[in-house]
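What you see is the complex with one protein chain gone and the rest in place.
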Amino acid sequence: MAKTASKQINKAKIKPLRFDTDWQYDPAPESAAAAQIEPEYGLFINGKWQKPDSGQYFDTINPANEKTLSRIAVANEKDVDRAVRAARNAHEKVWKKMAPAERGKYIFRIARIIQEKARELAIIETLDGGKPIRESRDFDVPTAAQHFFYYAGWADKLNYAFPQKKLNPLGVAGQIIPWNFPLLMAAWKIAPALATGNTVVLKPAETTSLTALKLASILQEADLPPGVVNIITGAGATGAALVEHPDVNKIAFTGSTSVGKIIQRSIAGTNKRSTLELGGKAANIVFEDAPLDQAVEGVVNGIFFNQGHVCCAGSRLYLQESIAKEFIRKLKDRISTLIVGDPMDKNTDIGAINSKEQLNTILRYIQIGKKEGAAIHQPACSLPKKGFWCPPTLFTDVAQSNRITQEEIFGPVLAILTFRTDDEVIEKANNTPYGLSAGVWTDKGSRIFNMTRRLRAGVVWANTFNKFDAAAPFGGYKESGFGREGGLHGLSPYLEINS
Amino acid sequence: MPINKNQTRLSVLKTYKLYIGGQFPRTESGRYYTVNDADGNALANACLSSRKDLRDAVTAARSAFGGWSGKTAYNRGQILYRMAEVVEARRIEMIRELTDSGSSTAQAKKEVDACIDTLVHFAGWCDKYQQLFSAVNPVASSHFNFSVPEPMGVVGIMANNKQPLLGLIQPMAAAIAGGNTCVIVAHTDRPLAAISFTEALATSDLPGGVVNILTGKTSELLPWMAGHLDVNAILMSSKDNSAWKDTQLAATANLKRIVSLSENDALSPYRILDLQEIKTTWHPIENIAPAGSAY
Partner (left out) sequence: MAGNSTTVIPPDFRRTAPVDQTGIEERAARFTKRSIKQSSKRQALNMVLNMIDLTTLEGKDTDQKVRQLCYKAMHPHDELPNIPTVAAICVYPNFVRVAKKALDGSGIKVASVATAFPSGQSTRAIKLADTRFAVSEGADEVDMVISRGKFHAGEYNFVFDEIAAIKEACGQARLKVILETGELGSLDKVRRASEIAMYAGADFIKTSTGKIQPAATMPVTLVMLEAIRDFYYKTGIQVGMKPAGGISKSKLALHYLVMLRETLGQDWMSNEWFRFGASSLANDVLMQIRKETTGQYQSAAYFSVD
């Protein structure tokens, strides 16, 4: 036809784009001074800060520089018992008797105070957990507030959710949350429990207790009646004591599948109800007709969001063969613009790995991937000397049977596989004991509905990934756990529903 | 059946077999046990199913799951209604089998009628429970977001209930109305009506493998069911505390859902919901703004 059409090109001479630009972003650190962290925290039981019976404390550190941030109390069995008794007492005497609309108003209040203290909470979350300040500021804290807002409104409307049913709260909920989204997980657990009339004993993960403890002071500020929410700290033994306490009616746990199974065994034969939100190995499937650049964003967000410390992370990427090469090129270009480093820098995309232990796990899997014969790609990036770091990592030439395809790594490591047909990729995607989430990218509506229906997972993102909302139920199939959190479906796990 | 004293003709005794994948095999173990009437007289021999029969039944249920859950809800409803029709046709036989094994005639009639009515009732639920338990979720971003119930998969049902037939049909109907397939262990002491029911199933339009029925000892089969990694859920009574606990312990292997089988509220759509997972789906909404706004 015309000009360009007559041009000769030599594909071999086309050089990759260069992202090591002359123009660089200067550091833009958030100020740690805008947050107040106490040198030492006790246990929050019955509305008051209490010294632990154990007399023991442990240090919580900033994983980005390994400096100690505070000392945290260790709750032993007696402390757990005190907390459960406080929760029982508050449930019987105050909370279940309170007019539901009044309960709702307390929860609304909590939501508002979280919003007011959003900046401080974001800073503490980032210092304690290592996630980029952009994420704690733009995602964790606002979404936590949204959960309280959402469930606050349900408190006096439960009879509309379950028409003609007799509803009762379960009683005392023991809640154990992970270190990847500390404040947000506390909100996911506490908000629906309170709205349905339960009282709570919450145990944050030992590496990330600080925002939960800050939340305790927010509860005080909101004048929440003593004992309605108790926050106790410690490691696995504290969690076990809470699970095993005979006067706990409900266990809500988010964490690994292996610990979830331990909890299930420990409550077997009891009347305790449970909700488990466990591991995953989500397939993210890209068809040749997909909006590829948006799919690249979805894949990056799917596996590098929060350093890949996400149970629903899209850790298995299935590319249709015809676009695999182009897509991997786009992906490599994209990850060379990711900024790895100081989580407090507003420009950081990938922060610190949450703990040394987790870093070792991730590095072990990277070694396994190499040994299994997969090709590794990591962009050039300079990592800080102190702290725990892992660059974004892609593995290509991966087989379905490789361990990096089968096992949850919980880090910024993506296994890339290819497929040819819809049936083949469905079979491969479902070929896992997990069933938490999945992603599918295609421009064809009818294929989206076929895929989203056949993928055996509790959350399916089509042409998007890693979206969360207080109104949207979240939870797994199979070994990814059971029960739902969020939305209307997040209410029943905290209710006794009778005809 | 024993020989009727008033007849000179020798009755043809019925062989009670298993129902797996739409076929009627004998137990691979070759074992059997004697089923007695209420007075302790032998009525018939039934298969004493082994763990291998259980394994085969789970395999059959798993292969049937894709097809059954993929049928339209309307079609599933039609098939459940057809099941009611064929049971109605065998009403007399089933009543006799219940009375033979100890029910009064009135009880037996009531139970069989309730079974038929249960099938009709759940035939009607097939294309409605989704509307009760689904939601369009108002998320705070430009996405269409909805949650729907989906079947868990292969469900084990321990039907050791006071009412040997109704106690099987109620949970079965809830399970299959919701698109699950199931492996049912019939009432140990009173399995005969259940087996005749499978003969009705075989002549209904229900695809083979959607419902599989074993006879034998619950205590022998339950641990294998609980530990089986391809079983997604078990419906059983929580009254026997030690079996309940042991099953929960074994079920942690694949985190299968253990659901307490309740006789109350058996016709409620919540019994369908007990065997459903909720799936939440997200999709972006293109929002080409009206004139004056940027896109």
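The chains carry the letters A and B, assigned in the order they are written, with residues numbered from 1 in each.
As a convention for this text, a contact is a pair of C-beta atoms (placed from the backbone, for glycine too) under 8 Å apart; a residue touches a chain by one contact, two chains touch by 3 or more.
The model shown is predicted, which means the values in this text are computed figures rather than measured ones.
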Using the touch definition up top, pick the residue from A:Gln36, A:Asn159 or A:Thr337 that touches the left-out chain. A:Thr337
Out of A:Gln220, A:Asn347 or A:Thr361, which is the one that touches the chain we can't see? A:Asn347
Of A:Pro226, A:Gly239 or A:Gly298, which residue touches the hidden chain? A:Gly298
Of A:Ile14, A:Ala33 or A:Ala380, which residue touches the hidden chain? A:Ile14
It is residues of subunit A that touch the chain not shown, namely 1-14, 17-28, 134, 138, 289-294, 297-298, 326, 329, 337, 346-347, 443, 463-464
Which positions on subunit B touch the chain that was left off? 141-143, 284-288, 291-295
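Note that only the chains that are shown with their structure count from here on.
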In whole angstrom, what separates the CA-based centres of subunit A and subunit B? 37
Touching residues (chain side subunit A, partner subunit B) in the complex: 146, 257, 260-261, 264-265, 267-269, 276, 278, 433, 448, 452-453, 457-464, 467, 469, 471-475, 477-479, 481-482, 484, 487-489, 497, 499
Residue numbers on subunit B that touch subunit A, as the complex places them: 135, 137-141, 143, 145, 147, 150, 152, 229, 232, 241-242, 244-246, 248-249, 251-255, 257, 264-265, 268, 270, 277-284
